[in-house]
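A single protein chain has been omitted from the complex, and every remaining protein chain is retained in its original position.
Then we have chain A:
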Amino acid sequence: MASLRDIKSRITATQKMGKITKAMQMVSASKMSRAEQNAKAFVPYMDKIQEVTASIALGSKDATHPMLTTRPVKKTGYLVITSDRGLAGSYNSNILRQVFQTVKERHKSNDEFAIIAVGRVGRDFFKKNGMNVVLDIVGLPDQPNFAEIKDIASKTVGMFSDGTLDEIHIYYSHYVNAIRQDVTEKKLLPLTDISSSNKLTSYEFEPSAEEILEVLLPQYAESLIYGSLLDSKASEHAARMTAMSSATDNANEIIRALSLSYNRARQAAITQEITEIVGGAAALE
């Protein structure tokens, strides 16, 4: 049986760990609510740009643009959004597992696809597995603003425009609520599944539909990336909050069990001491 001092030190260690996980949980909770707000602030922009894009792309048949047309796929790009840090439960592994399986199913060789990794965990995973990581971005802030991700977004869209990639899929974790996040796959480019719930308006174009698409479509694709990033940031903090909350619960459970055995050991030691004293006194009589 472990000595009193051993148990005591284990209790203290667990208590300290519990304090840390509790603090991390609280930090994540506040970051999550901020991230949620950011994601909400983005909705009006996304709705509007989607509506206009749909009106133009679906409304005028003669308007064509390379980003709207499907071409034979020689190389597929996967934009995978993960976090920079771990301790977020199954947040990263869920995404990575799904991407890994999809890639194995769809492609025979590593030359058929390329990975664009956002987040350190994802980058390291794909590099370790010998996959072709063409672009990686690490160290994104917790509350990214559009200017900060503009660079990644335009590079990704650029890879499609210049023909390096013929198709781009995006994988991220969609924030449903604080305890539920779903791994989501979206086809980013070409933009074939544009739809709008609102009634389509027929617009006058100044100067022409083509020139407007030239401006609008890259902006639309970049917005999709930004939207997914905001969504996955909210998920990341939510996942970390849940993970840390269960870690805190586990720590408390361990402390409870250890305190019980500590008290039992202490009781046993006292009992033994009394028996020894009584025995010693009896021997003297």
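What we mean here is this: contacts are C-beta pairs under 8 Å (C-beta built on N, C-alpha and C of every residue); 3 or more make two chains touch, one makes a residue touch a chain; residues count from 1.
Rule of thumb we're sticking to: contacts and distances are computed from a predicted model.
Think of the chain that is not pictured: of "Multisubunit Na+/H+ antiporter MnhC subunit", "ATP synthase epsilon chain", "ABC transporter ATP-binding protein" or "Aspartyl/glutamyl-tRNA(Asn/Gln) amidotransferase subunit B", UniProt labels it "ATP synthase epsilon chain".
Interface note for the absent chain: among A:P44, A:P72 or A:G280, the touching residue is A:P44. In the complete complex, the hidden chain is touched by one of A:Q101, A:T201 or A:S246, namely A:T201. Remark: the residues of chain A touching the chain excluded from display are 38, 41-42, 44-46, 48-49, 52, 55-56, 145-147, 150, 201-207, 211-212, 214-216, 219, 222-223, 226.
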